[in-house]
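Pasting a structure here, questions to come.
As you look at this complex, bear in mind that one protein chain is not there, while each of the others sits in place.
And now, chain A:
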Amino acid sequence: MPVANIQISETPLVLYTLRRADDALILGHRLPEWCGHAPMLEEDMALSNIALDLIGQARELYSYAAKVEGRDNDEDKFAYLRDVRQYRNLLLVEQPNGDFAQTLVRQFFYSAFADLYWRAMMGSRDATLAAIAAKSEKESAYHLRHSSEWIIRLGDGTEESHARAQGAVDHLWAFTGEMFAVDDSERGLIDAGAAVDPASLRDRWLKTVTGVISEATLTLPQNNWMQQGGRAGRHSEHLGHLLSELQSMQRTFPGLTW
């Protein structure tokens, strides 16, 4: 018996919070797919640690979204009982792990953004979001350092690691533009000082990314056509597969607890 999806009253603040929560949850689900399979035990642990930071962020954001929404939804329902079209994460974070280089480039692009974003959000007029940002910023700063060091070593490593890292940069570049896009729903929150305008962070993001990429002897693609849709619920085929795994227990045994 399929379990019905929850209904959500998507006010701008609820939608905004769900988008950030979904980014964190989906990336936090992707990374531990490496658990037991990473090239070395040390990275098995490192990637799972990063994932636990992200899942912690997701939980706080989902709980806040539930509180703002004021219905009977909660963090578990948001995670387990929404289908693909109700998820609002960036397309970048749902992309498959691929090889180790692809996982680390995805992490690098996202963490370079998240680090700036959460630092800026510490000044949000929304006290809860500001508090979540303060915690997330420290975590993101480490995620950025971890992935940056890997990008430098993969890019400036062997011929094969360089080729794989460059391939990952070329492949994932088109998913980076969505991080800086703003729609009408979010514009109101930005004007009210509750959210920061991600577009205002793009120059600094590009500076960080360019610095690491060039130290890694890699190059950024010249093509600036960007894929979008995740924020509006239009996802790549990969998210459905991810959710079927993430949600299988709750969909099969509704209300299951450990």
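The rule is simple: contacts are C-beta pairs under 8 Å (C-beta built on N, C-alpha and C of every residue); 3 or more make two chains touch, one makes a residue touch a chain; residues count from 1.
Going forward, contacts and distances are computed from a predicted model.
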Name of the absent chain as recorded in UniProt (options "ABC transporter ATP-binding protein", "1,2-phenylacetyl-CoA epoxidase subunit B", "Glutathione transport system permease protein GsiC" or "Thiosulfate oxidation carrier protein SoxY"): "1,2-phenylacetyl-CoA epoxidase subunit B"
Identified contact with the non-displayed chain, of A:10, A:33 or A:149: A:149
Touching the absent chain when the full complex is considered, from A:8, A:46, A:84 or A:239: A:46
Touching residues (missing chain, whole complex) on chain A: 40-43, 45-46, 49, 142, 145-146, 149, 153
